[in-house]
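With one protein chain withheld, the remaining protein chains of the complex are depicted in position.
In order of appearance the chains are A, B and C, and numbering begins at 1 in each one.
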Amino acid sequence: MQLTVLLFASYAEALGTARLELTVPERTVVGELVERLRAVAGAGRLPPRPLVAVNRRYAAYDHPLTASDEVAVIPPVAGG
Amino acid sequence: MQLTVLLFASYAEALGTARLELTVPERTVVGELVERLRAVAGAGRLPPRPLVAVNRRYAAYDHPLTASDEVAVIPPVAGG
Amino acid sequence: MTRAAITADPIDAAGVMARVASDSHGATVLFVGTVRDHNGGQGVSGLDYTAYEAMALDELDRILAEAQDRFAGTAVAAVHRVGTLAPGEISIAVAASHAHRASAFDAARYVIEEVKRRLPVWKREHYLDGTREWVAPGIGAADDDLVPR
Partner (left out) sequence: MTRAAITADPIDAAGVMARVASDSHGATVLFVGTVRDHNGGQGVSGLDYTAYEAMALDELDRILAEAQDRFAGTAVAAVHRVGTLAPGEISIAVAASHAHRASAFDAARYVIEEVKRRLPVWKREHYLDGTREWVAPGIGAADDDLVPR
């Protein structure tokens, strides 16, 4: 399936884009998507276990994904 | 010596005045002034140990008084 | 710049905050006390605040100095209203700022707690049934904690 992954701030800079389209197997979980991301140029600057949000909520690494999900990799936050 | 004693709120109402002039012996301490106050009409409504301020600071009952002191009996406070 | 005030005029909370503003302070906490329309199950139509004004001003200034001592680097300001107030009107505004938020919160909290405990201010509530009563949540009896050492 095709997944859209949103990137922000330092991660968007590292990977050179705010939006990646990735092809992954059906029933991929968040942790597998993160491993798949590592093949992308610039992904070497991601930490070992980056935060991921699915449909605008933080998600666990065993959370299963579907093609309609809004997936985002979240850099260390600095709001307030 | 002559002492001026300021009264406020419920205490001023109880004693019917915001200001009393009392004659007390030299070197009277705060606790003795409070006992002297009990002879004044309406003073029966004072609690056993009312708060007293001398020169705009809370004072202990053994604090000695002089004629130039500004003495006040302070009802339970309710600011804020 | 007066950091403590007792006033018969309506309190401008933004103005109290402005007194502690600084480009080196990233966190500001404002506490605003307003007249409630009820107390202990009774409807309140308004209240009178009366103060031993000269001492209240001194005591408020001492409380602010203590807050600045305890929470180093904090700027604090506070204004207490006197007179007759309607529900919703501001009775007190306390502002505290610091480079970081923990001290700003702690300093503002310290000031309002000490005000409630020590400030020589009294209030008489006006109830919907037309009666009025002095309200006294604070310390009534002589308390050695209140005497400066």
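One rule holds for everything that comes next: contacts are C-beta pairs under 8 Å (C-beta built on N, C-alpha and C of every residue); 3 or more make two chains touch, one makes a residue touch a chain.
Keep in mind that what you see is a predicted model, and the values were worked out from it rather than measured.
> Which visible chains touch the chain that is not shown?
Within the full complex, the chain left out of view touches A, C.
> Identify the residues of subunit C touching the omitted chain, counting contacts across the whole complex.
Within subunit C, the residues that touch the unshown chain are 13-14, 17, 21, 23-38, 87-88, 99, 101, 104-105, 108-109, 112.
> By the contact criterion defined above, which parts of subunit A meet the unshown chain? Give residue numbers in ascending order.
Residue positions of subunit A that touch the missing chain: 6, 8-10, 13, 47-53, 56-61, 72, 74-80.
Just so we're on the same page, only the chains that are shown with their structure count from here on.
> Can you compute the centre-to-centre distance for subunit A and subunit B, using the mean CA position of each chain? Integer Å is fine.
A distance of 73 Å separates the two centres.
> Taking the mean of the CA coordinates per chain, how far is subunit A from subunit C in Å?
Comparing mean C-alpha positions, subunit C is 49 Å from subunit A.
> Tell me, which residues of subunit A touch at least two other chains?
Answer for subunit A, listing residues that touch two or more other chains: there are none.
> So which stretches of subunit C touch two or more other chains?
In subunit C, no residue touches at least two other chains, as defined above.
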